[in-house]
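Only one protein chain is missing; all other protein chains are in place.
Up next is chain A:
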Amino acid sequence: MESLWSKLSAALPINEEQFPLQFSDKVESSVVEMLTRSRHQLYSTTRSNNQTLYAQVVLDISWERLNTGTWRDVDKDWRRLYSYGCLFKVAALCRESPSEHEILQAVRTCDMGLLMGAAVMDNILQVFVRILQSEIRKTTKEETDYVEAKRMKIVVPRVPPIKEELAVERIKCPSLESFNTKYLVPLKPVILEGIIDHWPALNNRPWSLEYLRSVAGCRTVPVEVGSRYTDEDWSQTLLTINEFIDKYILEKVQDSQSGERAVGYLAQHQLFDQIPELKEDIRIPDYCCLGEGDEDDITVNAWFGPTGTVSPLHQDPQQNFLAQVVGSKYVRLYSPEDTDKLYPHQSQLLHNTSQVEVENPDSERFPKFVRAPYLECVLQPGDVLFIPVKHWHYVRSLDVSFSVSFWWS
């Protein structure tokens, strides 16, 4: 029986000489020296405690560089360096009969590299995490704890009644031409029905909490904590999908004494790049081909959270297909023509976000808001909402919800 380490090392170059460590001049030779020592240990037969230490040094120094300046300006080499650090750390953790805890740590390490680093050696961290996940599935017995589905709080959502004259139009499987002429060109919102019925996520591999746990429960993802991103106490944290479901969807863990439940939202995250198994369950809508860019230019984001997640009224610089897979969401849309009645923030950071709380507007501070015309809808599983570019939108989840958005031009 092949050991975990032999499977992992099979994915690595055969010897030290074949293991690439190429960096620009920006990476100081002392840092490269650390990597060289780590690489040497990887192939050395003598086991050394320093393997973990050297990996930590590489991670710590690249972490510091990643936090220098703005994220956009960070030299790609530092992100690659961080990924190498993750690689060496995984090797150190899994070298000798790792415990389940160590394997989970190794998965988390791969995720940190996938989230913060840049792909190295043909995206080796992706290869590693797949090997590690299959190891976990082997060793842990399937928890038949899915009584949790029954334990979920029955929350009666505040479903706003949709006024017929304000309802977003619905159309079933329009032709490309028809969609283009009636909605894309005139930039008119519409709900497309029946266009994602073929998705495995709605078919043979239906998404549920149990399914997500089984496919990606031990994977670490970024979670937004706080009622809305315009709030002062909004923050981001990293949790495994299991932890996120337990804490924020099922509320198994009571974290605050005051009883105020904090909202956690796995929002605006390119989950499908990180977890390719889930990518297999969705498809890019055909209508995206009406745009100018390539398929590679389409940004696909996951939005997974409990009841009551709120995305404040804001606009995006691209066309958007918002596909509803699990649960339902209330969405309100305002035209860019009415921007003057929506009081966007002045700051550079938030100028695409309105100051108004859509379902509880302050009519003294924002008197024109109540006169702004809008469209509204409740998205159900199987619906795809077309949000034209720059169209203001406000979203509130009505129950446990999983949406997938496609940003295209």
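What we mean here is this: contacts are C-beta pairs under 8 Å (C-beta built on N, C-alpha and C of every residue); 3 or more make two chains touch, one makes a residue touch a chain; residues count from 1.
In this section, contacts and distances are computed from a predicted model.
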Would you kindly match the missing chain to its UniProt protein name, picking from "AP-4 complex subunit epsilon", "Transcript variant X2", "AP complex subunit sigma" or "Glyceronephosphate O-acyltransferase"? "Transcript variant X2"
Residue in contact with the excluded chain [from A:119, A:238, A:288 or A:389]: A:238
Pick from A:109, A:133 or A:240: which residue touches the chain that isn't shown? A:109
Looking beyond the chains shown, say which of A:70, A:175, A:204 or A:346 touches the absent one. A:70
From A:52, A:299 or A:352, the answer for touching the chain not displayed is A:52
Looking at A:34, A:245, A:326 or A:400, which makes contact with the chain not pictured? A:34
Over the whole complex, note the residues of chain A touching the chain we left out. 28-30, 33-34, 37, 40, 44, 46, 50, 52-57, 59-61, 63-64, 66-70, 89, 92-93, 105, 108-109, 112, 116, 232-233, 235-238, 255-256
